[in-house]
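With one protein chain removed, the remaining protein chains of the complex are shown where they sit.
Read from first to last, the chains carry the letters A, B and C; within each, the first residue is number 1.
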Amino acid sequence: MDQLDAFRAETRAWLEANCPAEMRKPFEDEEAERCWGGRNFKFFSEAQRVWLERMAARGWTAPDWPSDYGGGGLSKAQTIVLRQEMRALGCRSPLDSFGIWMLGPALLKYGSEAQKREHLPRIVRGEIRWCQGYSEPGAGSDLASLQTKAEDKGDHFLVNGQKVWTSYADKADWIFCLVRTDFQAKKHEGISFLLFDMTTPGVTTRPILLISGKSPFCETFFDDVKVPKDNLVGVENKGWEIAKYLLTHERDMIGGMGLVGGGRSLGEIAAQSIGLENGMLADPILRGDIARLEADTWAFQIAMERAGDLAKAKQAHPAYSSFLKYYGTELNKRRHELTMSALGADGLEWEGARSQDGEAARAWLRTKANSIEGGTSEVQLNIIAKRILDLPGA
Amino acid sequence: MDQLDAFRAETRAWLEANCPAEMRKPFEDEEAERCWGGRNFKFFSEAQRVWLERMAARGWTAPDWPSDYGGGGLSKAQTIVLRQEMRALGCRSPLDSFGIWMLGPALLKYGSEAQKREHLPRIVRGEIRWCQGYSEPGAGSDLASLQTKAEDKGDHFLVNGQKVWTSYADKADWIFCLVRTDFQAKKHEGISFLLFDMTTPGVTTRPILLISGKSPFCETFFDDVKVPKDNLVGVENKGWEIAKYLLTHERDMIGGMGLVGGGRSLGEIAAQSIGLENGMLADPILRGDIARLEADTWAFQIAMERAGDLAKAKQAHPAYSSFLKYYGTELNKRRHELTMSALGADGLEWEGARSQDGEAARAWLRTKANSIEGGTSEVQLNIIAKRILDLPGA
Amino acid sequence: MALVLTEEQNLLRDSARGFIADKAPVAHLRHLRDTRDATGFSRDLWREFADMGFAGVIAPEAQGGLGLGPVEAGVIMEEIGRNLTPSPFFATALVGASALKAAGGPRAEALLAKIASGDLLLALAVDEGAKHRPGAMTTQAQRSGNGFVLNGAKSFVVDGHAADLLLVAARLGDTVDVFMVDPKAAGVSVERTIMTDAHNAARVTLDNVALDADAALGAGERGAAILETALNVGRAGSAAELCGVGAEAFARTTAYLKERKQFGRLIGEFQALQHRAAHLYCELEIAQAVTLKALQALAAAPDKAGPLVSLAKARACAAADLAVREAVQMHGGIGMTDAVDIGLFMKRARVAQELFGDERFHADRLARLRGY
Partner (left out) sequence: MALVLTEEQNLLRDSARGFIADKAPVAHLRHLRDTRDATGFSRDLWREFADMGFAGVIAPEAQGGLGLGPVEAGVIMEEIGRNLTPSPFFATALVGASALKAAGGPRAEALLAKIASGDLLLALAVDEGAKHRPGAMTTQAQRSGNGFVLNGAKSFVVDGHAADLLLVAARLGDTVDVFMVDPKAAGVSVERTIMTDAHNAARVTLDNVALDADAALGAGERGAAILETALNVGRAGSAAELCGVGAEAFARTTAYLKERKQFGRLIGEFQALQHRAAHLYCELEIAQAVTLKALQALAAAPDKAGPLVSLAKARACAAADLAVREAVQMHGGIGMTDAVDIGLFMKRARVAQELFGDERFHADRLARLRGY
């Protein structure tokens, strides 16, 4: 523990010395102020640029990656300490990146040495912004039924097809992408995992307008896109294994959604919007519904905590993340339904300052995707039934 | 309409003259005072005997059956008038009978002339009490998978097997029974519909104790029971058609269960048990749950009314009774769950005068069978999905 | 009265169904929304509503109306619901006309005639806070000389920005009344609020607005009853609209279940979805039944229909809400896109639920009426 304490002191001192004051304040406009990096990224401020540069120089944008590839080379325990100290000082994340969250872990596990050396350091430094090309219009929950075709043309693959729900495809520099390389094989056995530059001729993107308004999602089209053979990750036709590895990763990330939000509790929001009578919310039936939601939310937070402890104790079922994903997203939808009920007609204004341009309504509508993206609730329940409960059937 | 008015006046006069005063009072102990008839029936009172005799003489125990078979020969409109007038005077039902409710309609539709002449008049007069031999231990929802075997032995069938959930089998004189006469055929095509005397050698019964306590249900065993060939109803191996006809009948009867109970409303029960605070039930979350249940119950009553009107207007889907059966029974279960919550610990006493020997708790437990008997809720939902919504699949 | 439509009502439904689906399908709403139409509905279409007789469905025949009642208005509302049609029908032909009819007298009759001809738009201003709570109303009318002075602020006033005449509910001494207010009068300010469902609403501020003596619909006596009638007709009409919203969302969902494949099967083959769809079917059937019952009760005896109206609004809210939630979930990703209509049904259902009391408001109202 002494070593860890020393690391903690050192880290804190470094953060205090190197994190600009501006980067220690809460976001005012989160969307505008987050740092995503990439070729075309415009820094919001000089402080944002400096903060990324300093953290990247230490590899602390990806603290637990090997330092050989530009990462911080920290142990798990040290990584936790770093996060704790950043939180304590209120440091903003220096870099948000699908490269760090998703592609990196896959490359570390499945990539060639050359691929790791080419891509990982640039991800760490925020030079290349990545997007994920998984979903297709016809596939949906049945992700493995994807139809985007990559034909072997000797030195390159020729890619044709369409992806959908590609987050920030219009802003990304490179894509990691599932393609079908064998149409004869069973559907899980003809898929490969490719990387390519979004500026390659034949790649186009189109943003998707959601019911909640503008979205980071795009449709992405591939029309005779030439991808060098070297950009295949892992073994040809074995890409599904990599995809599954990343999906579990994603599920863990999304499971925590029931907790996001922070700020005022729903009970407070309702009390302010509707008022009290005899010390109780003046809408008595809504009060009961909110009481139950708040209890369920707190309970789910504790279940998340236990999931972490079970994992540490190696007692968690490998499919446990399906429980968290299912329950967390359904809870989040319910919370936003009740928030809308608490706000009543005021919350239904879609434009204007009073409602902050319909912030609550847009958030409510956006939550409807929670139980669809990253594996629908139905898919999670199937997984729980089959893998955890061992129920019979297809 | 004049004719019907005349019938009404006449009926009322007859009822006033012939229904004993004692038979116009509400039941004190319903179980003991209902008239089921049959060979071994002990009349509760002379008035009960007289009342049955007089009604049976007019055929009014089965008012809409043809008078050739002992029925009242009334039209539908007249039957409704009779019921209305009986209700107006508070007349008790002269006879409760599975023969009237279930077997009769089947015999009228599928029975031979001889069978009608033999059985219907005795049913009308309450001389023979019938029970229904459908369910089997292994079959459950999959009723048609029944295994009770009837072998053709020339002049008789030899019946071996076991039935379960046979209501009042221990009190019945005859049974109408589904048996398998062809083990080679598809499961719906080897079933026959037999009638036989419960005193036939080889028939034994054993009452089933339910979680709610004593029950009318029995297990019924057939060990080399000889049934004359004449007792086959309809065509051999076509008994499933008769069974289906009767099941729809049964479903209609059970659908109304959400309404049974009458008496005090749940809101009143809760207010008395728990008390009010600021004019509202002192258990505020229970109050919301009860408010919703009461709204749902009233709404379902109206939906039942509409179902009748749709049927009259020939606008009802033939599978509409599955909706009523499913919803009515689930509602009834919910009502009893909330009743138990309203009564709290007091409602949990299982013996003694205070709780009337656990009346509420036993009723609550009994309702759990509502969504199992007469086609489970799952079966009803399957029927709605396939027959009404026309969804694909097995 | 049988809980089925009469032959005449069926004919009206067929005519409304064909007309509205033809003239104002969901694309009509999209067009108004995407062009940021200043009115939020089509005045041309409203003229056609008047030609069809729909604008005057409730107005008496003597005033050029059809002289029909809540059931027939509900039939039209249901079709409006199926097509998400933005239309003055609710605020003017249903709620406004009901208030005027309940008030009676020559002035009301003159206005009813203008409603029937499509020449007058009304808006009823009741709500003040986030939720529908008419019992907590604070807008105040004070007698002043021969007339009144009105002060207060109203929100969620459907069609408030387009109305030729506002009907403003306000306290008057220890009762309430409904006041006719010219939106152009001094002290009145009207702000259109762009709503989530791209339907119309407004906020109205009343700052020492001077009114004549005959501005009070209830003449200071029958105001509470007139307001209650207008609200109840509006609630039942809103229930009918929600039935239409729910039924159409459900129809589109079951159609999708029969065409969308996943894992090599039509998704409608999955039993878990089948059971949810079957349950939803039941809820929608019940909502239909109680809504028709409430509309019939309003036609027979409006002063006694309150509990049935609350039941209908509560059940229609719950059924439509479940229908749109299941619709989006069962459509999956494409249901989340603005390009597909399903999301518009979800938006409309949410707004219509808040209108004149949501499921909880009405369940609570029933519990209070029953004394617990």
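In this section, a residue touches a chain if its C-beta (ideal position, glycine included) is under 8 Å from a C-beta of that chain, and two chains touch if they have at least 3 such contacts.
Keep in mind the model is a prediction, meaning the values are calculated, not measured.
When the full complex is examined, the chain removed from view is found to touch A, B, C. Residue in contact with the omitted chain (choice from B:E250, B:D283 or B:D296): B:D283. The chain not shown here is touched by just one of B:P94, B:G267 or B:G358, and that residue is B:G358.
Contact with the chain not shown here comes from a single listed residue; of A:A270, A:I285 or A:A345, that residue is A:A270. The set of chain A residues touching the chain not shown comprises 265, 267-268, 270-271, 276, 279-281, 287-288, 290-292, 294-296, 298-300, 302-303, 305-306, 309-310, 312-313, 315, 323, 326-327, 378, 380-382, 384-386, 388-394.
For chain B, the residues touching the absent chain in the complete assembly are 135, 137, 140-142, 145, 164-165, 208-211, 273-275, 282-286, 289, 340-352, 358, 361, 364-365, 368-369, 371-373, 376-378, 381.
With the whole complex as reference, residues 270-272, 274-275 of chain C touch the missing chain.
Just so it is clear, only the chains that are shown with their structure count from here on.
Ranked by how far their CA centres sit from the centre of chain A, the chains are topped by B. Spacing of chain B relative to chain C, judged by their CA centroids, is 43 angstrom.
Separation between the centroids of chain A and chain C, computed from CA atoms only, is 41 Å.
In whole angstrom, the spacing between the mean C-alpha positions of chain A and chain B is 57.
Within chain C, the positions touching two or more other chains are listed as 270, 360, 363-364.
Residues of chain A in contact with at least two other chains: 284-285, 289.
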